[in-house]
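The excerpt is restricted to a subset of chains, each kept in its original location.
Chain naming follows the written order as A and B, and within any one chain the residues start at number 1.
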Amino acid sequence: MAKKLVTFGEVMMRLSPPGYMKFSQANSFELVYGGGEANVAISCAYLGMKAAHMTRFPDNAIGRAATQFLRKNWLSSDQIIYGDNKLGMYFLEKGAVHRPSVVVYEREGSAFSLIQPGMVDWEDVLKDADWFHWTGITPAISEGAAQCCLEAIKTANKMGIMVSGDINSRKNMWKYGKTMQEVMPELVQHTDIVITSPRGINEMFGLGDAGGKFKDSAKALMDEFPRIKRVVGKKRKSISASEQEIQGRIWTGKEYIKTEIFEISHVIDRVGTGDAFAAGLIYGLLHYEDDLDALNFASAACALKHTILGDVNMASLDNVTSLMGGDTSGALKR
Amino acid sequence: MAKKLVTFGEVMMRLSPPGYMKFSQANSFELVYGGGEANVAISCAYLGMKAAHMTRFPDNAIGRAATQFLRKNWLSSDQIIYGDNKLGMYFLEKGAVHRPSVVVYEREGSAFSLIQPGMVDWEDVLKDADWFHWTGITPAISEGAAQCCLEAIKTANKMGIMVSGDINSRKNMWKYGKTMQEVMPELVQHTDIVITSPRGINEMFGLGDAGGKFKDSAKALMDEFPRIKRVVGKKRKSISASEQEIQGRIWTGKEYIKTEIFEISHVIDRVGTGDAFAAGLIYGLLHYEDDLDALNFASAACALKHTILGDVNMASLDNVTSLMGGDTSGALKR
């Protein structure tokens, strides 16, 4: 039977000019929805898992439309809560070659940021789940969001559900009065699988060296937080906005493993590729015995996301296993 | 030489599903910008006047794109100020026949709402102006916006510039701690031309009867605020979302005048029709000796706006005078 993933976090409306237009050229916006954690849930759903995303939407027509996006993309929506009247949103102008993408956020005061501890019945939400996933974005949004995230993690621990956290460090997001150094340790302490980088480990926990080796930083992190079973990273080389290289790496506590490099020669949409990696990792760890297989699966999923519009990876299981198996031809099978 | 109008108020991004789609059907949003006062300025510019709109935009790519919309529509942009990072926005789902339009606002915390007295050099902004126009929306947004509006009105008085105010009563907007009953009187006291309705006069100033006759309410208002030279109204009959009737009415202090009824049999976009009326009134009072002519001009402009997409009236002077002269045929002149 299909494994079930539950995620928690903000979902934003994403508005982008058509194709490669700049903001100043747009008469219309393409509309999708996305958010780091929901992206992971949807990616896993397209791979065949069961998945639910827990969030809070405004109680209006826009909140309902956002819910419909999640439903369409195979998530259940029964557990979502509604209140207040603002949906976070972001504007994305897609870059190309030497021209970087531009992102403008309007997320302050969103219904999600106003979530409060106690609003979610986590035991009910996590019922039947095999895995819970959170990211470092959620605790940065508001104190209420951080506390809800901790509630979720602790409930998962209690229920014996695996917990993963993608703890990229976005310093600029922390504006509600607490720092990430204050908040993150307690969340990570209860987490089993951590996706991060030497820089993140250094900035958030003062461990290792921001520019140092992945293995050393990962080891330091694991020493500090003994619950952690894997520290996983994704090394990206940005040749240009149109060409990227991806390589997965993992510290299992015993071994340091890297994948081959995946080259993406014609980027279609770079947003959400990290979330595709996380989703691939979750799927991989749940379905492969071997860490390298799991990591290859994650990296292949990440590579494929670069070819898919929107925030979420819609690659099929067959797409991922085929690329993971070395078939880079993209050839149509009739 | 062309007369010059200056307006002041918030400009929002307007996002609407294509055509008659509902929010739940949209994969993209049509994008325009609008705001009660800027709509008036742009309408007057399309009629051939000089016009500038004073506002505050976020200091980012979205704020610059909004500025470009104003520039494209013939307004000057030199006086606009920038700061903070949020542009107010609203979502519009267009109705038809018995199905009403749906509007969802996300304007709290906008760059405009954070404007403070002293930020604008009104003498500079109003230099060369013949007319200043404000609406009841601005003082409802924030205390800073209300104070800036008062600054502008008083400066205009001092500079001998005509002042008009479109003071529709939107009770639900007042959320910053003051009521419209507290704030509006001082603004209206310095205003020469007031656009309103018996209900508005009653709710805002406790004068007249909310369901009463226009003439009586207008008279009461003029008695209370002796600076007022004209009280003007627009009577709308909504046969359905697709069919509307419009009739202008004015109390000149001496006479009560009404126009014929303008029937709009196939509405294209109903938003901003009140602003088109206000713009037409300003143009009319500046260019016609006769009050009925001015009022007919205003009503014809209003009727024409129902056939134009977006928030702003782009009807030409020729369109308005032709309809005002009784030509309802919409016939193409080759």
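In this section, a contact is a pair of C-beta atoms (placed from the backbone, for glycine too) under 8 Å apart; a residue touches a chain by one contact, two chains touch by 3 or more.
These numbers come from a predicted model, not from an experiment.
A.B. asks: Of the full homomeric complex, 2 copies appear; what's the total?
C.D. replies: Altogether, the complex is made of 6 copies.
By our rule, only the chains that are shown with their structure count from here on.
A.B. asks: Which positions of subunit A touch subunit B when the two form their complex?
C.D. replies: Listed in rising order, the residues of subunit A that touch subunit B are 15, 18, 23-24, 26-31, 60-62, 64-65, 68, 85-87, 89, 91, 93, 102, 104-106, 108-109.
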